[in-house]
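All protein chains but one are shown at their positions in the complex.
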Amino acid sequence: METPFSQYMERVRGSRPLVHHITNYVTVNDCANICICAGGSPVMTDGEDVAEMVSISSSSVLNIGTLNSRTVASMEVAAETAESKAVPFLLDPVGAGATGYRTEVSERLMSMGPAVIKGNAGEIGVLAGTGGDVKGVDSRGATDAAASTEALARRTGAIVVASGEVDYISDGKVTLRLSNGTGMLENVSGTGCMLSSVVGCYIGACGADIMAVAAAVTVFNVAAELAVGNCRGPGTFKPALMDALHSLDGDTLDARARWERA
Amino acid sequence: METPFSQYMERVRGSRPLVHHITNYVTVNDCANICICAGGSPVMTDGEDVAEMVSISSSSVLNIGTLNSRTVASMEVAAETAESKAVPFLLDPVGAGATGYRTEVSERLMSMGPAVIKGNAGEIGVLAGTGGDVKGVDSRGATDAAASTEALARRTGAIVVASGEVDYISDGKVTLRLSNGTGMLENVSGTGCMLSSVVGCYIGACGADIMAVAAAVTVFNVAAELAVGNCRGPGTFKPALMDALHSLDGDTLDARARWERA
Partner (left out) sequence: METPFSQYMERVRGSRPLVHHITNYVTVNDCANICICAGGSPVMTDGEDVAEMVSISSSSVLNIGTLNSRTVASMEVAAETAESKAVPFLLDPVGAGATGYRTEVSERLMSMGPAVIKGNAGEIGVLAGTGGDVKGVDSRGATDAAASTEALARRTGAIVVASGEVDYISDGKVTLRLSNGTGMLENVSGTGCMLSSVVGCYIGACGADIMAVAAAVTVFNVAAELAVGNCRGPGTFKPALMDALHSLDGDTLDARARWERA
């Protein structure tokens, strides 16, 4: 009998994990707000106090959406500190495959022991070496998302999430196929980044556990499904998504969750 | 017989241009989202992979809203790459005239071959040398916006847009006067930046064509007119603007468009 996702959600809300972020300046505000709505306490710092802040955090989210040499150096400090303090960190390799620089930085951070690697199917395909098509920061598809996810998890030891219309999660042994969500998520910038922040809350509160990661993805996607009914388009969808995540109740979550072993 | 604006809109939506941005950190999220709602795919990068990203983009938007020496250097790389790869780029000289540094950077980027220069009437007046009053990042008016726009277009070879209650667009030969829009746009930070992103989508999909630029400005302003009826103030106007742009239909656009030769 699996632990229902609602119990992970309760654990997050009950412990209010401090989630450190070094993320891009495009979607950072949405990451902070979704983190609060998921039950976490976000803190963003990429300056001289990164190591000190990561040390007191429950988890760290490293997102390369608008990377530059200064922020990459800060991410390396964050990753090293996380490793040495046993703080789980998540890598979101935004745009890996679109430029050589992004692929290279992703590989470097990937070698530093992330608990979770979360990308779109194209990015995960590129990093797994199984083939992925990335243009700008959008995935244009991958050869076989389930296989890429499992291959990258096996190679890195991380829990790997490939998001898309269907989401795959693998720890190298078990691979899950999750099918909640809505196409509206594609119409808003940064929904992938927001999902990373939610996963950050869950690994901060529950540890690097494949079911905690699956709960995070499902919580986000179910909130998105509910938000569609309370909006008139992409502009009003985003605040509706925040509202839905904040007020999501456990019974609704468990009743709507759709996942299976892949 | 002019091509109706709706046909430009269809071309943008059908081709989903990749629009590179180096823009300010104040309004960057709104730029990304309005770009999606206009039919484009936004990508923001100002780090080591600027040249590589611009090379694969359909257009580039350079906005100096929160410039510093690092980002200005990146904008120069973007402009050079755009020039050499025949990628049209737009310059938004935010705050030119408010400080000497902004005026100087604007002039430097202006000399690098922008396809479009889009500012408020004060900024365009300053850059045209015909007189403009800029305080902070707001225009306090200009001597004669139509004349400034035409003069700057003639001097630079760019298509120039001076936004305001009435918008002027000139390629140095033809000057257009557009009168859609709403005063509510003044109550939201970054509506000028968002307009630049929408123009970026249109020149990315349709090339540097004065009618494509006029279509972009009209699409944005008509969406703003429609959004006013779906909001309770500046806060709810912004998401309503996104919604309206995303769902705008061609017949409504063509019926509401108000423009003439100046």
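Per-chain numbering from 1; labels A and B assigned in written order.
Note that in this section contacts are C-beta pairs under 8 Å (C-beta built on N, C-alpha and C of every residue); 3 or more make two chains touch, one makes a residue touch a chain.
What you see is a predicted model; the values in this text were computed from it and never measured.
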Contact partner of the left-out chain, one of B:A98, B:V116, B:L152 or B:L176: B:A98
Among B:S6, B:N29 or B:T81, the residue in touch with the chain that has been omitted: B:N29
Hidden-chain contact residue, picked from the options A:V12, A:V28 or A:V199: A:V28
From A:S57, A:T81, A:S189 or A:T218, residue that would touch the chain that is not displayed: A:S57
Positions on chain A where the hidden chain makes contact: 18, 20, 25, 28-29, 32-33, 35-37, 41-49, 52-53, 56-57, 70, 230, 238-244, 246-247
Footprint left on chain B by the chain that the document does not show: 24-27, 29-30, 65-69, 71-72, 95, 98-102, 135-138, 187-190, 231-236, 238-239
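Basically, only the chains that are shown with their structure count from here on.
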Copy-to-copy rotation for chain A and chain B - C-alpha atoms, rounded to a multiple of 5°: 120
Inter-centroid spacing, chain B versus chain A (mean Cα positions, whole Å): 33
